[in-house]
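A single protein chain has been removed from this complex, and every other one stays in its place.
Right after this comes chain A.
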Amino acid sequence: MEEKIITVKNMVKRFGDFTANDNLTFDVYKGEIFGFLGANGAGKTTAIRILCGLSSPTSGEMKVAGFDIYKETEKIKKNIGYMSQKFSLYEDLTVSENIKLYAGIYGISAKKRKAKEAELLKKLELEAVKNKLIGDLPLGWKQKLAFSVAIFHDPKIVFLDEPTGGVDPVTRRKFWDLIYEAANNGITVFVTTHYMDEAEYCNRVSIMDAGKIEALDTPAKLKEKYKAKNMDEVFIKIAR
């Protein structure tokens, strides 16, 4: 059996009468791309926020990167990266300054940062604009950079909360190239999305509806099970 990097048992989150996460149980394996699917309001963001330590669960047992979510939040924080659907870079800072800031916050030494920064800028072809303000860059570039910054400290897991909202399919495809690359380097990717074509790129997907996980398997098996041509059909059959 593969090594589990996230274990979730009976996770419940209530906001008053409303149950956002209703008894979720699932595991995420090391190095996989785990897709967390669901319609808007199905409870994806709530779950991801709990796993990142931004929100506390009502009940349940959760471990992230081997650490307990209640007691070892500081250790978890060092081992995860996070990119939200809102934008996570500072618009009034330059590309280079943003990288410096995150490197500083994660305690990466100046020497190591310089080497990694140069490599990253070359890979993203952002060398020419490294002293430009983020606010002046196109959205697709910003998202790629935001993702690269989120994994700059080589976390074990990176949480991506609808990272590709609002960009065209070509840019999205390029963004997924970066995700594959990260996964190849051993980083576990936990990604929420409502684009079903993206679901096909994941190793395994879970589909949430009204706070519950309705299905969890590889895209191929899900398609077989629901006798669907693509993930879109799977999703519609489940969510209905």
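Note that in this section a residue touches a chain if its C-beta (ideal position, glycine included) is under 8 Å from a C-beta of that chain, and two chains touch if they have at least 3 such contacts; residues count from 1.
One rule holds for everything that comes next: contacts and distances are computed from a predicted model.
Participant: Out of "NADH dehydrogenase subunit M", "Fe-S cluster assembly ATPase SufC", "Sulfurtransferase" or "Transport permease protein", flag the one the UniProt entry gives for the chain missing from this complex.
Facilitator: Checked against "NADH dehydrogenase subunit M", "Fe-S cluster assembly ATPase SufC", "Sulfurtransferase" or "Transport permease protein": the hidden chain maps to "Transport permease protein".
Participant: Considering the complete complex, identify which of A:V12, A:A39 or A:L93 is in touch with the unshown chain.
Facilitator: Once the missing chain is taken into account, the touching residue is A:L93.
Participant: Specify the residue from the set A:L24, A:C52, A:L120 or A:L216 that touches the hidden chain.
Facilitator: The single option touching the absent chain is A:C52.
Participant: Considering the whole complex rather than only what is displayed, give the residues of chain A touching the chain that is not shown.
Facilitator: Residues in contact with the chain left out: 52-56, 74, 77-78, 80, 82-93, 97, 100-107.
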